[in-house]
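All protein chains but one are shown at their positions in the complex.
Letters are used for the chains, namely A and B, taken in the order the chains are written, and counting of residues starts over at 1 for each.
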Amino acid sequence: MTEPLVRPKRKNPLKRTRLPLSPQGVRSRTAHGITAAAAEGRFALQVCLDCSAVIYPPRDACPSCLSARIPFRDVDNGGVLVAETTVQTSTDPYFRERMPWRVGTVKLDAGPPIVAHLHGDTLEGQRVRMQFKLDRSGSAVALALPDKDTPNMAEDPHLREMTCDPTFRRVLVTDGRTVVGQAMAKAFSDAGAGIVFVGLADPWKPFPGFDALKAIERVEIVPLDVTDTESVTEQAEQNGARIDIVVNTAEHVRAGGVVDRHGLTVAREQIDIRYLGLMRLAQAFGPVLRFRGADGVNSAAAFVNLLSVHALMNWPAYGSYSAAEAACLSAAQCMRTELRPGGVKVVNVFFGPLETEWFQTVPPPKVTPAALAAAVIRALKQGVEDVFVGDIAEDIRARLAVNPKALEREMAG
Amino acid sequence: MTPIDLMAFARAVSSGDVRVVDLTQTLSQEFPTIVLPPELGQCAPFRIEEVSRYDERGPAWYWNNISMGEHTGTHFDAPVHWISGKGLPNNAVDTIEVRQFIAPACVLDCSAACANNPDFALTIPFVEEWEARHGKIEPGNWVLLRTDWSKKTYPDYAGLRDDGAHTPGPEPAVVKWFVEQRDVHGFGTETIGTDFGQGHHFNPPYPAHFYMHGKGRFGLQCLTNLDLLPPKGAVIIAAPLKIKNGSGSPLRVLALLPGGST
Partner (left out) sequence: MASSAIRKSYDGVVLCAPVTVPYRRYSINSAHWWIGRALHALVKQAKITPQDIDGFAVSSFTVAPDTAVGLTQHFGLSPRWLDHIPFGGASGIVALRRAARAVQAGDADIVACVGADTNHVDSFRKTLSTFSRFAQDAVYPYGSGGANASFALITKNYMKMYGAKREDFGKLCIAQRDNALSIPYAMMKKKLTLDEYMAARPIADPIHLFDCVMPCAGAEALLVCREDTAKSLGLPFVRVVSTIERHNAFTNDPMQVRGGWALDIDELWSAAGLTPADVDFVETYDDYPVIVMMQLEDLGFCKKGEGPDFVRSHDFANGGTFPHNTSGGQLSVGQAGAGGGFLGLVEAMRQLIGEPIGSAVADAKTGLVSGFGMINYDRGLSSCAAILARA
């Protein structure tokens, strides 16, 4: 039975902070096919196109017929936990301080046996559901969950170590002025976050949702302007040590292209708010998040970027916006490497057009702010790092995977 | 004519016999800027990025790179800033004759009338009533509107509501009268912008800009400490940056007053 998490007590300010350690994260290139699946929350193994064998561990030729045509495909994740052991001592420093730790061998319905981490509610001899999750090293590992959901399942210590569950965590939503920011604040409050800090710039500029935002339980409005280095630095100095998840909702959506646009002020705003804003947040909050990656139940867990899917493929109607989003995506990839030593995930949530004012003329399907917020919560609970929200985002991703050049041409239409 | 003894003037400034009052708000990130409809280009707020601070980026020095708009904070408006002044000669900050940057000022105290009324509009009768007490506004004087708005907190200072800004300013008629009947040097305010907050509803819209710049006159806004100035007698130094084809610039506005104990 998983013990429900207890709201953590206030941190003793005189106690040394436990520093983050990493499990072994080295993988062969082929094995990172599983990392790619885990990043999106999929369960995929190599499947031989010539003899249908399902293969694990990952490798470079089919062990049944030696074919090299063994791409990763989503497979059935059911299996039986054949044997389990509780490891009591380890030479690995990360696991050594997290003993005891259960691992076991699961015989997959799809075929091969998998050595996996075990959720506390799995039983030897019983059926399990398998998942691939990104562990604190950022590489994928197998995790067996009980066949059916159990009470407080998400609060299992093994599982929580691999996810960024917002329960009891303190969140910073960087901009509460936008409807997305407001939806995000509500979603985190509902998801059981300990505090939801919501940043607001230009307090002298009123906006319609302010009263409703203030009224959300456990929301604390704080001054934060992502275009002002001093503002971001000050906020991090004041609250950085008690922020576990940063969700960057600062946005600057404007239609307009690159050639077909008059002047640079909008582009400059986009770069300043989106790209430089991200840099400011990264420099101010990154180090303290990284430092606190192993700091108890409400350890620092994630930096969430909300990115247009057009960061991956420019949409000329919103061409300048797409370019700024692409800059943010590249910066986020850099941040992934920089925050990994702390076990802090950089979660990129890609969306197509939103049901917000600056996408007003774009035809549906569009994503509502509430749906986007729900997707962020889900992604954090699952511990995934690449998320595509809504039909357009999924469509762009699918077309990119098949033929990026065709997509580039199709984006013009 | 006896030559002016400028050395005596310099000594007087140094000794306090000529007092120097700073009418300038500090340039900072928090200071409100003008907000235009979102589809239009916006005034850049003041931002400051540290280059180094006696550290690995520059061991023995501290310096910053700054960015702002020409109309950020306490700033000067040149005639070229408005469509009505676009064709006038010497109408940009780099071409205005520099002697225009020093001029006397008449300070109209509307602070009582504005105290509970952000929609106070300056009218001709109000100014005539002021002239009855202090004498006519002489040609070549700045007209500065003291509203004590600079003492407000930023939200009240900006006065933004869901129909735009509510801050005091002049009616079209009085501005036209200033330029045609009084040949004023320019118009200065404590608020963001020389115009009435709801000035977009006037005819013409934004008359302070329209009429002043249309006649080659100047604007000053986001002033402070106007409550330290006498109704007449202060000399204003307001020299904008020499920006190529500049429409205005943030600047240091100083008032020179006769000295004494206050």
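In the analysis below, a residue touches a chain if its C-beta (ideal position, glycine included) is under 8 Å from a C-beta of that chain, and two chains touch if they have at least 3 such contacts.
The shown structure was predicted, so the numbers you read here are calculated from the model rather than taken from an experiment.
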{"item": "Partner chains on view for the chain not depicted", "value": "A"}
{"item": "Residue of A:Val115, A:Ala212, A:Cys334 or A:Ala406 in touch with the missing chain, whole complex considered", "value": "A:Val115"}
{"item": "Residue in contact with the excluded chain [from A:Ser139, A:Thr167 or A:Gln270]", "value": "A:Ser139"}
{"item": "Contact residue for the chain not shown (choose from A:Ala36, A:Leu49 or A:Val87)", "value": "A:Val87"}
{"item": "Chain A residues that touch the omitted chain in the full complex", "value": "23-28, 31, 56-59, 63, 82-92, 94-96, 98, 101, 103-105, 107, 113-117, 124, 135, 137, 139, 141"}
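Please note the rule applied: only the chains that are shown with their structure count from here on.
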{"item": "Chain B residues touching chain A - in the complex, by the definition given at the top", "value": "29, 32, 35, 41-42, 44-45, 47-50, 154-155, 157-158, 160-162"}
{"item": "Touching residues (chain side chain A, partner chain B) in the complex", "value": "202-206, 208, 225, 227-231, 263, 265-266, 268-269"}
